[in-house]
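Starting off with a structure, shown below.
The other protein chains are all here in position, but one chain of the complex has been omitted.
Should a chain be cited, it is by its letter among A, B and C, assigned in written order, with residues numbered from 1 in that chain.
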C-alpha cells in the first residue's frame, strides 16, 4: 500500500573504529545512555515523526539485529502495513554483492522501497545521537519544491574541516558542497540526513550504478551529480544536540553529555520518547556501603561500591570496595571487589575480577596503542580480566590482547 | 532465550517447474485452496503444534516473502521471544554464497538456531500441503531416543519409485534409505520432514560442509552419513492427506482435491486452523445471471457467469456469459464476457479479455509444449490475453509466449 | 492524511426500533453487509483518513463490541502511544455506571480528550454508515473558521416511527452556515440530515460540555447545539456518497437489500478505502452440486447446497440441499437445514432453522429471529 515517505536507515558495517564493542552486533546496536542502543534514536525519531516504514540496511550480523528489532513492537513499528525490516545484502541466483557504498545499499533494495510507492524517501545514518522531527524537514522539502533536502548543523568554524560542508545562498539553496574542505567557506555541516524525491533519486542511483568509476556514495557521487545537473537542493537548518558516535572518544563523550544537569540531550522527554527494547529486570539495588553521585544507574544493576560520573547499563554489578569514575559500563558487566575503574568503557558482559586497576597512568617505558581511544581504556565485550590485573589508560583489551596486560600486571 | 525446538523451513528457490506462477514471489507463496498460500500450511502446523520460532530459508525474493509474513501476526507468530524470520543467504565481508543445498542453507544459518539454544530442530519443506502435529512426532523422537526422526507416508507400491524410500525394521528403526529406487523394497516414502537433535545435526553439517564433494543435501548427504555412522534414526508413520505441490499438475490436482464432498483435506477444521494473511475485501457477489456449482468462491470475487468445479481466489472476477470449468483462478484475475476457460490455472492478476477460449483442443497441426503442464492450460501472473484469443489445452502463456497465440487466434 | 485531529465515537445503548437485533449488543455492534459490524465503517473512515487516535465511548452491553474490536489490531490501532481507546462506563463514586446522556459520557472521559495531542476533534455517532475520508470536511472546517462543522447528506426518507438521533440542518442563504436545527422533528422542514459527524476544536468542545454539564445538560444536540445555534458558527459539509442509517429493523433490512440492488450502495465496498473488520480465518465459500445462487452477497466460510436469492449471507452460514432462502439476511454461523424455506427473514447469529421449516416475513415487515435460537 502506498506510503508518502519511507525511511532507509544506513546501519552500516562492523564499525571498525568501535570494533571491540561490535563483536556480536552491528554498530547501531552499541549501547548508549544507560538504557538505549544507538539505533533506538533514528527509529524513535521516525516513529515520533509518524514515519512507520523503515528499512534497516546492514551488512554485518543481520540476524542479531533482526533478533533485537523483533516484530518492531518496542518502537511501535509492528504495523499491518509497513514496519521495520532488516535488509542485508542478499545473494540472488545470478549475483550478490556487498554494499559497495551508501547509495548502492539503497539501490540494491530499491524493490523494497518500490513496494510502498512512496513520494519521498528519508535516508538516515545509524550512528548519530539526536532528536529530530523529520516531518518538519519533509514540510520544508515540500515547501521548497526541492529535489533533495539535506539537514545541516552549524558547527564551530574551526571544526568545519572535519565535515561535509554545504554552501548555500540566502534562500537556503545549496550552491556547492565540499567534503572535509581545508578552507571551509561556511560552517553548515551535513548531518547525513537526506530527503529525496524517490523517483528522482531512483534515476540518479540508476545512472550512478551504471558508472563503473563511481564509489556509489551519497556524499561523493549522488549529491555532487545532482548539484551538477542543476537539481534544486536545499539545506534544512537543525538546531540542538547532535553527535556522531562513530569513535570511542565521541561515544564516551556523548555518554558523559547525558550526565550534566540538565543533560545536553533530554532523554526523558514525554513529547519525544526514545523507545528501546526494555530488558526484563528487577529495579536496581544499592547496598548500605554504596556511594553514587552524578551517575545514571539502570534496572538490574547491583551497586555495592562507589560510582561517580558514570553510566551503568542494565544488569551491571559493582562489588564492595570497587570504584568507578568517569566511565561507561555496558549491560551485564561485572566489576569485582576493590577494583578501580577510571575513564573507561567496559564492553557488554565483560567480567572485571577483584583488585583490578583500569585507566592507570602507564608505567615507565610502557607503550600503549591508543590511536583509537586517546586516554579512554576500553575493555571488549565478553572479556574476563583476572584478579589483580592493571590496565593502563588508553589501552584496548580484547581476548587477544589480554595476555600482555595480565603478565605485566601487579597488584596495586 | 532457550527453546526446546526451533523450526527451519526450506522455502526453496524460484520453483522452476512452477516458474510462470512465481514471477513475483517464491514458490511457498503460490496461492492454494481459495484463500491460502502454500507456506501457510507448514507455518500453521508449527503454531498449532506450539512451535513458535521459525526460520524461513529462501534464496528468492526474500523481500516479497518478508512483506507477506510481516510481523508474523497473522499466524500468531509475533512473539516477544521467537517468531518468524526470513533468512536469505546474506553476504558477509569475506564471502557470501548461494545456498548450495538444503543442508548448507541450515548450516549458513546455524547462528540463528544457536540463538535459541534448542535441543531439537525441525526441518520442513515449503511445498507440501498437509496437516500434521509436529509435537506428536517430537514425542515419538524423544520416546525412541533417536538422533533423527523422519516422517514417512505409505504410498502405493507402484509409485514408490518416485520418492525417497525409508526401509525400516519392525521397531521403526531405519535400516536403509534409497532415493527414488527402481526396485523399492518398501513403500515408506519420506515426506521431507525431519527432527534432529540439534547438537548432533550441527556436527554432521560441519563435517559435511568441510567435504568438498558433498552436495550439502539432507537426502543425499546428511541422512546417508548419519545412517552409515550408525546413528539411531527412526521413521515416524504419518497417515492422512499429504501432497507435494511442486508441479503444475500436482498443484492443480491438490486444488481439485479441496472440491470433493467432503474434501480430501478439511481446511475448515476448528481444532487445526490454517492461518493466512486475510485480504481486506468485501464479501463476494453473485449476480442474477450467475450459476455456481461444486466450487470454492472467496471474498472480493464478483461472479456474473458460470462456474463449475473451480477454485476462485480472492478478488477474481467473471463477467457475464463467461464460463469456467475445472480450473483454478488466482487472486485478482479477471475473465471477460463470453470467455470460456476449461482445465486451466490462471495466474495472479491476469486479465482474460472477452470471447477468449482457454483449454481448447489444439487445432490440426498445432504443436504445444506441454511438458510442464500435461493437459492443463497455464496463464502466467499479470498476463493480459486480448479479446478473442484461443489458447489450446496444455499451453503455457507468458508475456513472452503470448504473441504466438494472439496471431493465430480466431474468435469462436 | 490527517495529522491534527482525533476521533471520538459515541456508541449508544440498544435502540428499541432495532428489536431483537440489539438484545445483547449496541447498534454499533450489529452485523452489517456480510462481514462487518456497523461500527467498522466509521472506524475505517477514521483510519483511512490517517487518524491514529480514536476513543470509543461504550455503555452497558459493550462486551460484544469489546470482543469485536479487541486490541484494535485489524485497524492498525494497537499502538504504544495513541491508537484505540475503549472508554467503558466507569463505576466510581461519581457515577453509577450508566450515562444519562452523551454529555455525561463526554464529561467522564474529558481526561482522554485533554490528553489527546491533536487540535481538532471529530465526533461521531455509531448508527450511520458511509465510506469516505475526512480530509475535505476538515479542510473546509479550517478554511471557514467554523466553530462546528456537521457532515450531512440529502435524504428524503422519513418515518416518525423510526427516528433515531434524527438531526436536520436548515441553512441560511449561502447554503453553508446553519441557521436552524431540527431534532427529532415531527414535521421536518429539511431533508439535509446530519451524518453523525461533527468537527469541533477540542478546546471549544471541552468548554461547551463542561459548561453544559455543570448546568445539568444531558444531550449534546439538545442542550448544546440547539441552545447555542445562533451564537455558534455552525457550518454544514455536504456528502454526496451513499449513506445508510441503521435506525430500525426496517432500515437495516432496506439498506442490506440495497447492497444487492442499488449500485450506489457499492460505495461501501470501495477498494480504495477498505473497510477493516475482525479477521476470522474462514475458508472460501463452498458451493455444492445442488447450489442455485443468484443476486447474493456472501462472505467466506459459507457452505451452500440449496437455493439462495436476493440475500446477504454472513460468514460461516450453511444452506443445506433443498433449502430455499429468499430476500433474507442470514448472520454468522446460522444453519438452514434441508428443505427449510425462508422469505423476508433476518436470522441473527447462530440461528438454526430445522428441516422443512417455513418462515415468511413480508415487505416492510421482515421477521427477526434472535441469536442462537433453534426454530
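Operating definition for what follows: a contact is a pair of C-beta atoms (placed from the backbone, for glycine too) under 8 Å apart; a residue touches a chain by one contact, two chains touch by 3 or more.
Keep in mind that this is a model prediction, so the values were computed, not measured.
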Visible contact partners (per top-of-document touch definition) of the missing chain: A, B, C
Of A:267, A:335 or A:378, the residue in touch with the unshown chain: A:267
Hidden partner chain, touching residue among A:37, A:61 or A:284: A:284
Per the touch definition above, residue among A:105, A:122 or A:292 touching the missing chain: A:292
Interface residues of subunit A (partner: the chain not displayed): 33-35, 73-74, 261, 267-268, 273-276, 278, 280-299, 307, 311-313
Contact footprint on subunit B, counting only the chain that is left out: 4, 50, 73, 76, 78-81, 273, 275
Touch residues of subunit C, complete complex, unshown partner: 24, 60-61, 63, 70-71, 78, 88, 90-92, 97
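Assume only the chains that are shown with their structure count from here on.
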Chain nearest the overall Cα centroid: B
Distance between chain centroids, defined by C-alpha means - subunit A, subunit B (Å): 42
Subunit A and subunit C, separation of their C-alpha mean positions in angstrom: 49
Multi-partner residues of subunit A (at least 2 other chains): 73, 78-80
Subunit C, residues touching no fewer than two other chains: 73
